[in-house]
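The following block contains the structure, expressed as structure tokens.
All protein chains of the complex are present and in place, except for one that has been dropped.
The letters A, B, C, D and E name the chains in turn, as written, and every chain counts its residues from 1.
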């Protein structure tokens, strides 16, 4: 399995978009990746926008970018909370410096805006935050998935198949 | 009653912050203002983030800025939807041109960002969207209420008392 | 601010009518009043009929009528519980003896019935408990707000603006 | 089966206490009684306080006291609505005149208060409405079940077994 | 009361069918039976499929078939969980050996299937699990209540009256 030695972190907070959190995690595990979830608290059960639960493995303060090969940010309303934690923003900024894969979908872009890593980047997102993405310096495309270097972005749940395919390919090539 | 001849429009969509929608409406009515609600559909019951209902009087497409003295944008997740309607943005832009009072609280700033009327403005909002406000050209203050010309902004439910007081005063002085 | 030196207590219990609890509290704070919430337990989060939360500052057993200038009783199903606590009834009876403002709206009248302070009083309430009010010795009027001495009563959420206006005026005049 | 020729009506409205509505209906059917449900609308599914559904057979306006041998009023918040319908009160008053069995449990007493048939009666109910019952002219007892002539009353769900037993006996003796 | 010296156990787990759990318990209590509830944990509040609560008296591991005269298994989704506990299956098997009354309704048959006591038995159940009942060796009838020796079975909530009547008669005859 081509991702057998890869370690991926997914951030989580209440009101995550249920499929946008879980599909990438399960899909990457299919290819052997080890995927952990980090929330404000460790071993806490967060509840998605629709009600699907997800338990965190670690607390934000206990994860370091150096230990991971890639990071995933889910959509839903969770990014509105995630962007308020300095540890989350610091983690994302480091992954950006290291040019490790960063996956964002739907409203996840808010986290990348607050990490201030979108200047000059090509991205997509839910059309709802297009203006915030553009104001943050990105160029926005209405496409199912946009890959710009190590940043992979997508619009919404029906785009999950091509989104995670591109993300997995990028991660495999690291 | 000093607002007896004033006509105010509040936008509404599902998942509005319950008190941020209702407190301003009821408070302005106390001073005689006529307050209508506009949603995507007329005579539709929208449900707040916590569950309080609110019925729209008009559809977005049937309200015109020329007919109102002021506009209110509630917080919650409703602004994420409201900012996607061209009629809402057009209405807000016109109110801005006419320099009529525009009230925004919490996440309502997203609508003003998409209406592109925040360049050079002094504002506040929930800290969660501070970066989006700043990227849109505004200067952000961590204060209960900020008044810059005809734009009144506030952070969150406990700030409602000073927020609506300033908004009502501004409206009375029109 | 004319209510800057006034201290008001609002009772709270689960299933309070969300706006009937919060509108008066926020509105009185606008004029400088200090408003506390008392529930069966202190520092407990009670949930309204629709879902809005409200945290109590004090427990019933720790509040004394002598320390407050006025009391508010919210509607919803909370009064059905509130009327069962001897401390709540004792508090209300004392406020009545002291002729300090007592605000009641919708189903809140049940608390005043059980405190046995309605004989000969003019009141209003939700029509649903009109018979209970009348049987308790009150005369019932179908008006948005009724003021009889220090007792201010109202029917339902749309009546909140005139209700709290009268209550605030009465409190200011104390 | 001793109740095979008996016809009983149970009133229903949203937020009925689930077991207080259903236990008597099922229990009387065990002995052969025909039990119908009447709500504001016919063939409408009402939802109990906890979520159990109950479909009405008839609308209030289509049922007549002359056609029934007994009537049941459930508890929960439903009685707060039921007491507002003149047809419900008229039905209950007629049953009282005819001295046919009237069963009430928990908050159901509000309906009998508004039907004004409690003067001089011995009753019980949830302690929450004891004062309303007393003010309506009844004498209140803290007992699992109280039978005064054709009126059978009870306090709460755990009292259902003796409550319906007494009600069934009374109905069988008619 | 003919069941005054009888002791009955009802199993409980989350998502029990609300009326299928409570009607038999209350009905047997009417005739004097002592009915206890056993769940995975003692003194834990389980919530029915629709939302009605039920508190357990004992934990599965603390109840013994020798101490009871009969056992009740409710329907809903609870049986899908109950059948996974060896203590529950052991209890049911013993009751079967002792030929003490076993009541099952709706989906409760899953528990008897896993206790492996249905070979050659005549039963009914929700039609949904008819095939599972038949594959377990039972003969299935589409009747409101089926009594085969000490096993009483029923289909669904409207069948509760004859179901519990037969069960009570059987228990009285023990």
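A few comments on the model shown:
Criterion: a contact is a pair of C-beta atoms (placed from the backbone, for glycine too) under 8 Å apart; a residue touches a chain by one contact, two chains touch by 3 or more.
Owing to the predicted nature of the structure, the values given are computational and were not obtained by experimental measurement.
Residue-wise, the contact with the chain that is not shown comes from E:132, picked out of E:14, E:57, E:90 or E:132.
Touch with the chain omitted from the figure is made, among E:29, E:81, E:121 or E:156, by E:81. Subunit A meets the missing chain through residues 18-19, 22-23, 26-27, 29-30, 48, 50-53, 160-162, 164-165. Within subunit E, the residues in touch with the undisplayed chain are 77, 80-81, 83-84, 107, 110, 113-114, 116, 127-129, 131-132, 135-137.
What we mean here is this: only the chains that are shown with their structure count from here on.
Mostly identical positions are employed by subunit C and subunit D in their mutual contact, as over half of the interface residue numbers are shared between these two copies.
When the contact pairs of D-E are matched by residue number against C-D, B-C or A-B, over half are shared only with B-C. With centres taken as mean Cα positions, subunit E sits 49 Å from subunit C.
Subunit A and subunit D have centres, each the mean of its CA atoms, that are 57 Å apart.
Shared interface positions of subunit E, i.e. residues touching 2 or more other chains, are not present.
Viewed as a contact network, the protein chains form an open path, each link joining two chains that touch.
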